[in-house]
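Working notes for the structure below.
Of the protein chains in this complex, one is absent; all others appear in place.
First chain written, first letter: the chains are A and B, and each begins at residue 1.
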Amino acid sequence: MADLEDRQVVDPGIDESIAGLTPDRIERTINRVLTEETGARLQAYLQTCVHCGLCAEACQSYISRDKDPDYAPVAKVKDTLWEMVKRKGKVDGEFLHNAARIAYIDCGACRRCSMYCPFGIDISYMIMTVRRILNLLGVVPQYLQDTTNSHAATMNQMWVQQDDWIDTLMWQEEDARSELAGARIPLDREGAEIMYSVIGPEPKILAQLIANMAIIFKVAGADWTMPSTDGWDNSNMAMYSGDFETMGRVERLHWERASELRVKRVVMGECGHAYRGAVYDGPRWLGWTKPPIPMVHAVEYYYELISSGRIRIARKIEEPVTVQDPCNIVRGRGLHDKLRYVVNAICADFRDMDPRYEHNYCCQAGGGLINCGPPWKRSRMKSNRVKADQIRDTGAHTVITPCHNCHSGIEDIIGFYKLGCHVSFISELLVKTIEMPDA
Amino acid sequence: MYELIRGPLLWIGFIGFFGGLLYRFVTMARLAKRERVVLPTFSARFGLRSLAHWLVPFGGANMRRRPAYTLLSWAFHIGVLVTPLFVMGHAVLWQEAWGFRWWSLPAGLADAMSLVVVGVCLFFIVRRLIRPEVRNVSYPSDFVLALVVMAPFLTGFIAHRQWLPYEPMIIIHGLSGVLGLLVLPWTRLVHMMWFVFTRAFMGSEFGAVRHSRDW
Partner (left out) sequence: MVDCGSWDWTIGKRAISDLGRVHDEYDEVHEWAASPDGERVAAPVLAAPDTFAIVVNQERWDGEFEKAWHLAFTPDGRLTALVRIDDEWTLAVDGEPWDERWEFAWNPIFNRDGSVIALQIKDNMEYSVAVNGVPWQRRFHSSRGLAVSRDAGRVAAVVQVNPLAEADTVGFFEGTWSLAVDDVPWDATFINAYGPTVSDDGAAVAAEVRLGICEYTLAENAIPWEQRYGCVWEPSYRNGSGRLVAPVRIGGSWTLAENGVPIWGGRFMQLWNQRLSSDGRRIAAVAAAGFGRWTVVVDDRPWRTSFDDLVRPPVFSPDGARVAAGVRRGGRWSFAVDDRVWPETFDMVWDPVFSPGGGTVAAKIERDGKYAVAIDGRPWSPWYDQLWDPTYSPDGTRMLIRGVEGGRFVRHVVGVADRFQA
């Protein structure tokens, strides 16, 4: 049985929206998505699944909740999409309420289960199809919808106004200069080699990360720039709420900005889902098979800088550290070896988690989960006890998280399960360990 | 009656089987035209890499986690595919129908493989009943399908051993075999055909696009 507490969570984005729906609209919307927006892929998945349940062990929420069968990936599809298909869209509000909780809260679209299904069925794609339906019905957790609305209105995730963006960059430039003379954040520098893109939370609440990057770029002697206007944020919660039109608009603007600035490549900050949005979901929705201009995740960029000797490590972090493999850059890009290279370069006592690499457990914050907000936090925590155990077993004092969602998600887990360690982005450790010129 | 089964009915079974699969394939291919994003990302190399990992026992992490299930399931699928093609009794039928000789399994081995199929079908059914995560997603049709697969092997075995009167047994065997052939394209048993595509697509996605491994 799905968690009673979870089922009683009040979320106006779900409850109040459902109250305003007519059976006719529900039926039309579901059938429209099933016939017009999906095709052979979904049909093959629906016909192929033999209900074997082998995907269950893949899911951290299933494991963390004492193998409650309702949290097995296949069960999440059964209780949402299978029923919608079987009932030809004739489902009621109570069904949608349950479906919204499953699709938005219990599944983070991390795709671990696809590696456990013998047939390679993309279960997260089916959950995303459910989210698409729910989005078109307006049934989206309030906080996630608010984030999507921010994307739609401001092209960034956190309602950052255009002037605040520029102002923050200038302020961070000053901070960086106080650490390292001559450090700059060059705005709109046409023809630079690199456009650096960050996600909305950086200017809003973690601005020092941008200063860190300015220092790293300066030490590396990089030719880089940031756009002074919209298109700087490549994060994308619209991708996760199911509002693919807004998702596409955000990604188009991001790539157009990079193209206008004539950069050779885009380096993006330590974020996983933004990588996914900019490299996979966004381009595909818009018609590109791949990003129109190469995109390099921060982990790859740090690897490049350290392995080529463009930055040198002067001292190593001594305390024990572990690393969270972010789904979207490990299962989603195979960056696990480069990640470990970087971590080993800057840390003396690195302890791996088990399982790791593509098999690492999701932080239960990605996939839009943490953006569903405070009402659902307890549920997220209960769904990832296994992550707490994993971290505890390493004995690390610091969990390195090269992803914003992992960072916040692991921080929550550390607090909830009283693990007594802390989280860190790589850039925070890099600025402490790299050899500064004249230092 | 027996002649009817090994004659026209068997033909109906084969035509239904291949015709059904072909129909499903063609309709799916038509539907796939709309999947503008799926087909262009297919990669033969990474698709085959993934298939290889998932066809060889213990090639995937999930298979290593559950060795008994892996072995049983693997033996089951070999049995289901190989036994009907190579069992001695069928080889005779092939020869009568098309006039060519066919390698056939030693009788003892064929019996053993049939028993494996029957046994593992029972195992699947029991697993469905006792494992909560499987029971939760089991429908009556799942049990029926297991029985449909089991029936020709069980009846073939019994007929061969002549534990029960041969003639009625072989008729039931033929009927159940034809039934299996006819229902396969229209039920979840069609994973026999689709799994190649779903697996290869996921292998391509992980390997060619995302530079990672899906096993």
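Just so we're on the same page, a contact is a pair of C-beta atoms (placed from the backbone, for glycine too) under 8 Å apart; a residue touches a chain by one contact, two chains touch by 3 or more.
On a predicted model such as this, the values are computed, not experimentally measured, just so you know.
In the complete complex, the residue from A:L21, A:I166 or A:M436 that touches the missing chain is A:I166.
Interface note: of A:E27, A:D188, A:D389 or A:E411, the residue touching the hidden chain in the full complex is A:D188.
Within the complete assembly, A:A152 is the residue of A:A152, A:A207 or A:M436 that touches the hidden chain.
Summary of contacts with the chain left out: across A:E36, A:D66, A:E94 or A:D438, the touching residue is A:E36. Residue positions on subunit B in contact with the hidden chain: 36-37, 40, in rising order. Within subunit A, the residues in touch with the undisplayed chain are 12-13, 16, 36-37, 135-136, 138, 140, 142-143, 145-146, 149, 152-155, 161-163, 166-167, 170, 182, 184, 186-189, 191, 228-230, 243, 245, 248-249, 252, 259, 262, 264, 284, 286-290, 292-294.
The working rule: only the chains that are shown with their structure count from here on.
Chain geometry summary: the mean Cα position of subunit A and that of subunit B are 39 Å apart. Interface residues of subunit B facing subunit A in the complex, by the touch rule stated above, are 28-29, 31-35, 37-38, 40-41, 50, 54, 60-62, 65-66, 69, 131-139, 142, 188, 190-191, 194-195, 197-203, 205-206, 209-215. Those residues of subunit A that touch subunit B in the shared complex are 39-41, 43-45, 47-54, 56-58, 62, 67, 69-70, 72, 74-75, 78, 114-116, 118-122, 280, 284, 289, 330-335, 358-359.
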